[in-house]
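A single protein chain has been omitted from the complex, and every remaining protein chain is retained in its original position.
As written, the chain order gives the labels A and B, with residue 1 at the start of each chain.
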Amino acid sequence: MIRRTESLLVETVCRILIPLIQLFALYVIVHGHYSPGGGFQGGCILGASFILMVIAYDIRWMKHRFSEKKNTLMVALGVFIYSLIGFICIFLGAEYLNYGIFHRILPVDVAKARSLGILAVETGVGITVMAVMVSIFLNLTTYGKHEKGEV
Amino acid sequence: MEILIGKYNYWIYIGLMMIGFYAMVAKKNLVKKVVGMNIFQTAIILFFISTSYKKNATIPIIIKSQEVIEPIQYINPLPHVLMLTAIVVMVSTFGVALAVIVMLYKQYKTLEEDEIIEILKDKK
Partner (left out) sequence: MGEHSSILVVVISLIASITNVFIALVRKSLCYPFFVFILGICFLLSMDILYTVINFGTVKYKLGGWMPPWGIEYVVDHLNAFVIAIVATISFVVAIYAKESIKKEIAKPRLPYFYSTYLLLVAGLIGIVITGDIFNLFVFLEIASLAGYALIAIGEKRSVLASFNYIIMGTIGACFYLLGVGYIYIITGSLNIADLTRLLPPLYESKVTLAALAFFVIGVAIKIALFPLHRWLPDSYTFAPSAVSAFASATVTKVGIYVLIRISYTLFEPRFLTEITPLSTILVWWATIAIFFGSTIALGQIDFKRTLSYILVAEVGYIVLGVSLGNKEGFIGAVLHILNDAVMIACLFMIAGGLFYRIGRRNLTDFTGLKKYMPITMTAFLVTSLSMIGVPPTAGFFSKWYLILGAIRAEQWISASALIFSSLVNAIIFFKLLEKVYFSKKEAIPKYNFRELPLSMLTPIVLMGLAVLVLGIYSGKIISTVIEFTVPKGF
């Protein structure tokens, strides 16, 4: 079980670091197609920031800020973003996930449309991966009991 | 001699893979078996990435100042991308295996394989 560490140093440093870690994770997601990075890597770092919250503080402290219901919604949201982009491509007439077809509705050329399409898809992937990482961590460390409220 | 030194990446990946395989087969603790599985999969990922290397080539990120991009200057990025997917698969398998181990611990109160088999024999 996770007990609250009564150390002021750990708590203050984590309080400062966690938003910076999340900002870095967003940087990694967005720069996926120009430098090392991408959806899965950024999502893992985002998930790690929530796990740091649990380690430095308490599970209840984290759940107060990011509840289990929002976590499940995030899993669904990421997959929906991914499939929505795919289905928009089908409706516009091209194959599934052919982002080049976006040049018909957005004022960009084909190559830039593909680039924007990949960015949107990677965002979806990052959101899902973050939610799944947090969910796996919570389930494994509390023997699955955190859903019943006993931690 | 050339096989031993020139293709050392094959020897390293086979060695790692066999260490992982030995852990999966011979160790009695279930968590050690899962860690062995992880080492097994990591060895395969190492093998794939080692095949993408070219002599005097740099990482596959385009240098902005160049106009003509020659493929011979960059290492092959395709195995890296394939291995990203394989790493995701590895993490998912590890997650499922750990969840199954938690369920096993709740049931049998032990994580050693021979003790679990003893409990199953006594129950019959």
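As a working rule, contacts are C-beta pairs under 8 Å (C-beta built on N, C-alpha and C of every residue); 3 or more make two chains touch, one makes a residue touch a chain.
Quick caveat: nothing in here was measured; it's all calculated off a predicted structure.
K.L.:
Where the complex has a chain not shown, which of A:Leu26, A:Ala94, A:Ala120 or A:Leu140 is the residue touching it?
P.N.:
Of these options, the touching residue for the absent chain is A:Ala94.
K.L.:
Considering the whole complex rather than only what is displayed, give the residues of chain B touching the chain that is not shown.
P.N.:
21, 24, 30, 33, 37, 40-41, 44, 47-48, 51, 78-79, 82, 85-86, 89, 92-93, 96-97, 100-101, 103-104, 107, 116, 120
K.L.:
To test your reading of the contact rule: which positions on chain A touch the chain that is missing from view?
P.N.:
These residues of chain A touch the chain that is not shown: 69, 72-73, 75-76, 79-80, 83, 86, 90, 94-101.
Assume only the chains that are shown with their structure count from here on.
K.L.:
Under the stated contact criterion, what part of chain A meets chain B in this complex?
P.N.:
Spelled out, the residues of chain A in touch with chain B are 34-36, 38, 40, 136, 139-140, 143-144.
K.L.:
Name, in rising order, each residue of chain B that touches chain A in their complex.
P.N.:
61, 84, 87-88, 95, 98-99, 102, 106
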